[in-house]
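The complex appears here without one of its protein chains, the remainder shown in place.
Chain nomenclature is as follows: A, B, C, D and E, assigned in order of appearance, with residue numbering initiated at 1 for each chain independently.
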Amino acid sequence: MERVKTGVEGLDRMLGGGFLSQTANLVEGAPGTGKTTLGMQFIYNGIANYGEPGLILTFEEFPQQYYRDAASFGWDFKKLEQENKLRVIMTSPEVTKTDLENVGGRIERLSQQIGAKRILIDSLSHFERLTDSPVELRSIAYSFINALKREGLTSLLTRESTALLGESTSPNDDVTFVADSYILLRYVEIESTIHKALLVLKLRGSNHAKDIRQFAITNQGLQVKHKFEGQEGIMSGSPRRMADAFRRAFPSPGSR
Amino acid sequence: MERVKTGVEGLDRMLGGGFLSQTANLVEGAPGTGKTTLGMQFIYNGIANYGEPGLILTFEEFPQQYYRDAASFGWDFKKLEQENKLRVIMTSPEVTKTDLENVGGRIERLSQQIGAKRILIDSLSHFERLTDSPVELRSIAYSFINALKREGLTSLLTRESTALLGESTSPNDDVTFVADSYILLRYVEIESTIHKALLVLKLRGSNHAKDIRQFAITNQGLQVKHKFEGQEGIMSGSPRRMADAFRRAFPSPGSR
Amino acid sequence: MERVKTGVEGLDRMLGGGFLSQTANLVEGAPGTGKTTLGMQFIYNGIANYGEPGLILTFEEFPQQYYRDAASFGWDFKKLEQENKLRVIMTSPEVTKTDLENVGGRIERLSQQIGAKRILIDSLSHFERLTDSPVELRSIAYSFINALKREGLTSLLTRESTALLGESTSPNDDVTFVADSYILLRYVEIESTIHKALLVLKLRGSNHAKDIRQFAITNQGLQVKHKFEGQEGIMSGSPRRMADAFRRAFPSPGSR
Amino acid sequence: MERVKTGVEGLDRMLGGGFLSQTANLVEGAPGTGKTTLGMQFIYNGIANYGEPGLILTFEEFPQQYYRDAASFGWDFKKLEQENKLRVIMTSPEVTKTDLENVGGRIERLSQQIGAKRILIDSLSHFERLTDSPVELRSIAYSFINALKREGLTSLLTRESTALLGESTSPNDDVTFVADSYILLRYVEIESTIHKALLVLKLRGSNHAKDIRQFAITNQGLQVKHKFEGQEGIMSGSPRRMADAFRRAFPSPGSR
Amino acid sequence: MERVKTGVEGLDRMLGGGFLSQTANLVEGAPGTGKTTLGMQFIYNGIANYGEPGLILTFEEFPQQYYRDAASFGWDFKKLEQENKLRVIMTSPEVTKTDLENVGGRIERLSQQIGAKRILIDSLSHFERLTDSPVELRSIAYSFINALKREGLTSLLTRESTALLGESTSPNDDVTFVADSYILLRYVEIESTIHKALLVLKLRGSNHAKDIRQFAITNQGLQVKHKFEGQEGIMSGSPRRMADAFRRAFPSPGSR
Partner (left out) sequence: MERVKTGVEGLDRMLGGGFLSQTANLVEGAPGTGKTTLGMQFIYNGIANYGEPGLILTFEEFPQQYYRDAASFGWDFKKLEQENKLRVIMTSPEVTKTDLENVGGRIERLSQQIGAKRILIDSLSHFERLTDSPVELRSIAYSFINALKREGLTSLLTRESTALLGESTSPNDDVTFVADSYILLRYVEIESTIHKALLVLKLRGSNHAKDIRQFAITNQGLQVKHKFEGQEGIMSGSPRRMADAFRRAFPSPGSR
């Protein structure tokens, strides 16, 4: 199956090569975990390394903020826009919804202008303002995702998690069921330090790594590192170390 | 009692041979656990191995998505449809409800056309949009299940669990009481890796395995593996290993 | 005091001989724990072993389902109905409520026809649909229970618990205060296997066993087994084993 | 200060002699813990041992139920009523509220007829049906308590706790602030057996025992036993034993 | 900075000498922890030891209750009222609010009559009945506190915590942000006995002790005792002892 590389080496390996082409990929995390960085990196690498122009749809931050944030990683988004390889579009969920319901809308036009193959939606959480009904919200999200696929785009959609540590409660409109892949970014407290964990929980139509990896935001963007070791309950954000030390201290009889 | 084999060997063994004929079987899990895969496998194996045509009722995904997903396991759903052994029907809970209330509805017609014996409902959770009343929802689900039984169908119904790890809160419309069997798929974090657990919690009218098994989604579909070992609290999604190491380290006096 | 034996030997022993005559006995459990099985067994044993005809009141399942379920334990409910020792009545909470408010209602009539001494209400949870007010619900339940007593019936009332493991939250209409006895059926995860636990929490007017027992659904019905050993927190559904191993490993100084 | 003995020896000792005269004493517990038994014992002992006639106010159960329950402890309530030392009154919160607001109401009249010194209110929880407002509820409870004091009565008020194990959530109308004493009855799971714990949390105007005691319902009523030993977290209902065993196993260096 | 001694020696030491003059000091605790006792002691000691007359504002209990409660500690409040050194005023939050909004209200008048320097508000929780809006409630509390300061009064305000053990949930109107100091009284279960813990969490404009201290209500009032030792999680109300025993049992290598 055709793979769309994120260009984040460790992540592509976990994904068995990258996202699948023309799929919707959800990246969820608390504030500061690096969702947007990963999204920009996905777009930047697409343009710089794989010849795939990209769109960024933002519902809150101004394009200037993306230019500044990208610049701190050495990614010159302004220049890419001038070269017609990138479009950073600030819009609203309302406009986006209408736009995609019609043929020849703005996103379709911009996408075709630059021959976009990738799109970053930052963030899908803003769709929540469109309706109070979880059922309707899920239906909107699903239509939106399908519209992106029809445009031939592989999308990375960020989603905000309000819980700092551990799992958010009651996302009962759960768009995770309709996304093709689901990546979790989490804070984890170990030895009085906050680490970051990345987990690929779902990847429709392909095998993927199941281990929980450390990652860091370096000055070249998100970097996936080794697996956590000797911790229980990482996904809770506050793991226990003890069992591991215990296991080493009390090896099973056979191994003595 | 007549058994309807899922064709997933380990699961059939846990079920004492398979589902009971013309029963409603609930499979619950978080996104990415493999509910739909198990459902497709149940339908595919019915056709390919046991000569039992099948229906797939979907309330969200397009049939194309099922073709693609099935193809990745080597199951050619398009061909089976052409051979009149399978129907993948995209519909809505509203239509389905009305349809089953009347004699000679669409599902009945399609079922009879191909002589269907099995049906996958993907997912029952979409019925929640029909009403805000838990009492009415349960009543609808019960009628729906009975209508399927009247058609002579053995059904596998998927249900979405929004909690990633551990138990979902407050399913107070609980259709689990009216289902004939209840299978849970869960994520479990062990040694910094996400595993998947399968448990048969209920099987009306038959004995069944009570142990919690590991399973994987391989390129041949869902595969049930060995029992978890040396873990406490698996169903919480974040088990503790310690007791086991402890037990080995400190055997009881009599065994020294 | 006169005892009404359930015929489940281990349970009767825990109850100090059986239920008290003309009392209301609540059996609560999650789906698949065996509430209905215990209820049918109570009715069957009453007829077969103690010469006490019985009624079954169901608000959801059809009588046929009870026939089938009973048959799997070797209890021929159809025959018992033909012999006028059993009546399986499918009705609604609404009808039942009205029925019992009037003299000479259907339940009274059926009860007198067969000389019923026992009744299974499956389940009391369906009364929740009668009102949104916890106060009114409790009042209805209390009136209902008293009406059954006036008919001279000893009742077993099932109640659904929606939490799979551990305690359900907020049953603030709590009928447990008005029931004469209160039996809990629970799932318990131990060593990667789901066990079932039975506890008699309350038995008005009599002493009773306080220990938490394992039980199983065998092909002869519910069978009470030995007490759990070396586990803490059984009622949470996810007990810890450690303390016990610890205690054996580190006996108190005096016992060395 | 004058003491009103409950006649439950261990409890009177914990209370420093008994309740204080003309105070309102709250006894809270889950179903089956023995609230009503303690209340009846308080009334019975008052009549039989201390020459203090008593009233029982019930909002749900019929007097006959109290006669039966009392009889199982050897307390002949019928006879005491005939001797004009006891009145068991079934009424409603609504009537009671009005009654106490007026001079010469029914409770006042009955109290004076028999020269009552004690009263059991079973249960205060039924007042919750009078209003949805926590503020108003507390105000009603406070007025009620004061009316009882004005009649010269020492009251024992039962309150229902819906949590089986551990603490009930959100009693934000908290009448515990206006009661003069507050006694908790709890279920505690230890070594696979359910024990009962009693704790005096508050006793206005007097010192009291602070330890958590085991108690049992014997055929002579509630009997307070020894303190729990070697358990942490008893009030949670699911204590841990380990620390204690640990302490014995690993005494501090100085004590070796 | 000028200090207003509570006269509770251990507490004054924790506060670095006492409350700061003309500040609002919040004391929070569950029923029976001793909030009102501490408040009365603050008022009594002000009059008896520091020549500072005081007011007590109560929204629920009658003055007689304060006389009785104070008497049990040997504090003769009636006499102090006759000597014009104390006023115990029963009022309502509504009246109090209006009163303080106007110049020359009742509290101002009474305060000036006796030259009051201290005031006990028992309890601030009753203000919750004035409004359902957390924002408005906080605004009212803030105005109230400032009005007391304008009168030159140092105030001790009690607040009710409904959780018996551990922290109350969701006090989202949080007056703790506007109080100048914040003292917590908590129940703590240790070795099957309920202890009481006191903690000064906040003292605006001054250093204060940060340790969690045991305290008792003796016949001379609240008495602060030593720090808890060898317990983790005291503020949860159900601490763990183990770590401490462990630390003693397994000293770090360097200390062997």
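In the analysis below, contacts are C-beta pairs under 8 Å (C-beta built on N, C-alpha and C of every residue); 3 or more make two chains touch, one makes a residue touch a chain.
In this text the structure is predicted, and so the values were computed from the model without any measurement.
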Left-out chain, listing which of the shown chains it touches: A, E
Contact with the hidden chain (one of E:R13, E:K79, E:R109 or E:R204): E:R204
Hidden partner chain, touching residue among E:T131, E:T176 or E:Q223: E:T176
Residues from chain E at the interface with the omitted partner, ascending: 1, 135, 142, 167, 169-172, 174, 176-179, 182, 184, 199, 201-207, 210-212, 227-229, 231-236, 240, 242-243, 246-247, 249-250, 252-253
Touching residues (missing chain, whole complex) on chain A: 31-32, 60-61, 68-69, 72, 128-129, 160, 162-165, 169, 187, 189, 192-195, 217, 219, 237-242, 245-246, 248-251
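Throughout what follows, only the chains that are shown with their structure count from here on.
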Same or different residue numbers at the chain B/chain C copy interface, by half rule: different
Chain located farthest away, centre of chain B as origin (C-alpha): E
Distance from the mean Cα position of chain E to that of chain A, given in whole angstrom: 50
Residue list for chain C, restricted to those that touch at least two other chains: 169, 240, 242, 246, 249-250
Pairwise touch network: line, ring, star, complete, or other: line
